[in-house]
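With one protein chain removed, the remaining protein chains of the complex are shown where they sit.
Coming up: chain A.
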Amino acid sequence: MLNEGEMLMKKSLIALAVAGAMTAPMIAQADATLYGSLRVKMVDTDLQEMDIADNSSRIGIKGSSDLFSGAKAIYQFEQFINTEAGAWGGGRLAYIGATGDFGTVQIGRMWTPYALWTVFTTDIVDNGTSGDSGYIIGAHRTPETLAYISPNMGGFQFAGAVLTSDSDDTSDSEVAENAGVDVAHVAAKFEAAGFMGAVSYLDYDEDAVKFGGNVYNDVASLGLSYTLGDLYLGARYEDRDLVSADDQDAWELAGSYTMGHTTLLANYIDDDIRDDAMWSLEAQQKLGKQARVFASWVDYGDNNDGVEVGYRVDF
């Protein structure tokens, strides 16, 4: 489903294509969608006094085209936008793939099933505490990834992915043995009657320094959520087995309640990597179909708390 902005963009891209092909017969219709979300916040906490900061702005292009078999080829390219510098801020997504009855196959830089099915269950607030412990291991968006996500089979879905890089930290003689899979990832989820439960497992090769294989042996996580009308509840648990340190546990709880254009949210994060727990309470208000504001009280622990307010416009 395209929203209004995307439809407009699509139309203007078509117009552009038409204009560019004045003499040539019109063969292909440009089917790319330009989209974005610009987000700016103002932070006033004990450690960050009155700062206007970017809040994960992005701009991207995505689309699909039919394959002869009836399946679809898909692509997506998305960049960080730094609204402080007013410049591109680096890559977020860059993948191509195919999707059909068989499921979806993707290759490139993408959101992992780990992120989609477990991290996102609690990553729901707009303030800086959001999903924090889900981003610590850095496996939420991964480069050099080949992934398969099954079709939805009566609410059940599974996924498998491999990350491979040629930059393994090995001596030449070992390359032959170790230049294989750097990270193996499997995940599964089940959804029924508003309930969602998902498990994810990441197994690291110790030589895969690029992906954190020198830090983690493996990471197992669990995501749960329940949606009842306007009420949403999410929970997440993660267990990290470290190469040369004690294991780390992390858990998060998040919830939201929507009343028309107003949504109230709260989250609580307890991660062994930090001494203190973090929590926040937030109100979000939709000002239009593609604009919203939030105001929140945040507590990052370690005597660092305060207020974050922000505005975001999507297109």
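The criterion applied here is as follows: contacts are C-beta pairs under 8 Å (C-beta built on N, C-alpha and C of every residue); 3 or more make two chains touch, one makes a residue touch a chain; residues count from 1.
Rule of thumb we're sticking to: contacts and distances are computed from a predicted model.
Asks: When one chain of this assembly is omitted, its UniProt record names it as which of these: "Phospholipid-binding lipoprotein MlaA", "Competence protein ComFC", "Hydrogenase maturation factor HypA" or "NADH-quinone oxidoreductase subunit H"?
Replies: "Phospholipid-binding lipoprotein MlaA"
Asks: For a quick check of understanding: of A:V186, A:L253, A:A277 or A:A295, which residue touches the chain that isn't displayed?
Replies: The missing chain is touched by A:A295.
Asks: Even though one chain is hidden, which residues of chain A still touch it in the full complex?
Replies: Counting only chain A, the missing chain is touched by 257, 259-262, 264, 282-283, 285, 287, 293, 295-297, 307, 309.
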